[in-house]
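Note that this complex is displayed minus one protein chain, with the remaining chains in position.
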Amino acid sequence: MNRYRWLALPIAAAALAVVPWVTSDTIVQYGINALLVATLAQAWNVIGGFSGYPSFGNSVFYGLGTYGTAIAMAQFHWSFGSGLVFGAVLGVACALLFGIPILRLRGPYFAIATLGLAAVMSAITATVEIAGKNIGLILPLFRGDKLFYELSLILLVAATGTVAWIARSRFGAGLVAIREDEDAAQVMGINTTMYKVAALTVAALFSALAGGIHAYWITFIDPASAFDPSLNVRMVIMTLFGGPGTVLGPVLGAFVLSAVSEVLASQATGVASLFYGFVIVIAVLVMPKGLLDLVQGFRETGWRYFVDNLRRYRI
Amino acid sequence: MQLFGQILVNGILLGGLYGLMGLGMGLVWGVLKIVNLAHGALIMLGGYALYYLYTKAGIDPFLGLPLAMLAMFVLGYLLQTALLNLIVRAAQLNTLLLTFGLDVVFVYLAQLLFTADFRTINPPYAGKNVSISGVVVPYAQFGAFLVALVLAGLLFLVLEKTRTGRAIRATAQNLTAARLYGVNPKRIYAITFGAGAALAGAAGGLYGIVSQITPYIGVTLTAKSFVIAILGGLDKPLGVIGGGLILGIAEAMAALYLDPTYTDIISFGLLVVVLIARPAQLLGRA
Partner (left out) sequence: MTEPLFEVRHLTKRFRGLIAVSDVTFRVAPREIVGLIGPNGAGKTTIISLISGTLVPSAGEILFEGRHIERLPAYRRARLGIGRTFQVMKPFPGLSVLENVTVGALFGTGGGERRRERAEEKAREWLEFTGLARRMDQPAEALGGPDRKRLEFAKALAMNPKLLLLDEVMAGLNSVEVDQVVELIKKVREKGVTILVIEHVMKAIRRLSDRLLVLHHGQQIAEGRTDEVLSDPRVVEAYLGKRRQ
């Protein structure tokens, strides 16, 4: 089984790559959104899943990537490639600049600090002239959903590949040690500050690139949509649902939850939200370690997996 | 100078209400170590409870407040018993997520039951005000401010002087030791969360009097409650009121001297700065 696992991924990637040529435009558009949000989930996985620092503000990197690309293309008239790079640089700079002070905080304080950072950045953007203030920016138009789809797919593959590398590397072992017990990790020789900042920077990079691609695709951006706060929760939920700290968990969680949410959205307004809400509550209660762990756990202990989870953490 | 005085008073009055919002969140956070992302939704629900008590049953808002608070207490008690008590010993992230899920459900239900229309609680004295040396003090805002202070004072007294309050504080500091003293953690946790919900509900009711409520006011208010609770030191009621005052005055000043669009930058900027600048104190509480 193990040997063939490595074949499964390229095959899946190839299958996904073919999708735009065999389905309708709506599906391609849904696909782009799903791929981008899966990238965000994977990026979050590095800082939240592996390192155990649950950021609730990764939207700040996404937003900076969005705006960086938009400003570069709409105001400086650069090419898309340069725009993406500019957006990525903004996102990474933010991670490096704020990472050090914020990563000193633990648990919920870190989560809230990131939330605050995202809100501040969003509010600041709304007041900056070059970013078009509240009105936003319009990028040059490029028709070609298929291209955006493939780009998004490449980005997701790159992000997943990076996570796969992290999972097997010394760097990854260090991140996991930090998550499990940061004091012990330090005493064992891990430069926790550097590792955490590095993890956040990786997350920022992919999030910013996702934002940049998204910006050029939808052509019009404004602070509310670029720094969309609901993205934060979605990427967190998707990763946790699929399996934090795993390679495929975030992708799985993102695809499954996007699909369901998409199906429900067409049924009745707001019901998708209700569904999300319930899923989260139930999932936290009975499958707190995500889908992948559920699959494995279910194989081992059947329905008792759920009951055990219900019992294990209660007062 | 008069304008400054007016803005200052506005800020203080608003700050009292903010402090009340922070109280419930800080209490639950400090004692149960639960960061309640549904706090804003509870505020919102409290607002609607008081609204319907007033419009359907004709009960004066300030008199109906205890009823609304009671209803919210029951809701909170049930939530803790049925759901939150199940995950208290899990990673804190799980409580963040669970409460987030609850928030989503509550907002949806509110949207369904109450519609998205703006509601405001308008008792006859709502528009009236008193003028003190040129500074206008609206009755409603002043009443809200007083109620906030009274509730904060009550919470402080309950925590310090009553048996239940001592049990709550003991549980906050050391669960195992508290158990040895005969404290029933499930009950204490449920009571604490219920109290937090009741305080949120009160804040919501008062908010409905001085402003408008929709199903969506929760998100921003949750975020502000974070700031206020952290500024105030979580489960220290007097500190939290202070935190509320700081935020209220800061926002009022920002609205006056800068653009109103800067209020968000102020509140969240303050949050980030406080978190970065005081990590040692906060880490002690984590």
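Of note:
A and B label the chains in the order they appear, each numbered from 1.
Throughout what follows, a residue touches a chain if its C-beta (ideal position, glycine included) is under 8 Å from a C-beta of that chain, and two chains touch if they have at least 3 such contacts.
Model, not experiment: these values are computed from the prediction.
Note that the absent chain touches A when the full complex is taken as a whole. In the complete complex, the residue from A:Val28, A:Ile138, A:Val176 or A:Val286 that touches the missing chain is A:Val176. Residue A:Ile190 is the one among A:Ala95, A:Leu153, A:Ile190 or A:Ile315 that touches the chain missing from this view.
Counting over the whole complex, chain A has residues 168-170, 173-174, 176-177, 179-181, 183-192 touching the chain that is not drawn.
Keep in mind that, in the parts below, only the chains that are shown with their structure count from here on.
Inter-chain spacing, taken between the CA centroids of chain A and chain B, is 31 Å.
Those residues of chain B that touch chain A in the shared complex are 29, 35, 83, 85-94, 96-98, 100-105, 107-109, 111-112, 185-186, 189, 219, 223, 226-227, 230, 259, 261-262, 264-265, 268-269, 271-272, 275-276, 279, 282-283, 286.
Taken together, the chain A residues at the contact with chain B in this complex read 54, 56, 101-102, 104-109, 111-113, 115-117, 119-120, 122-124, 126-127, 134, 229, 233, 236-237, 240, 270-271, 273-274, 276-281, 283-285, 288, 310, 312-315.
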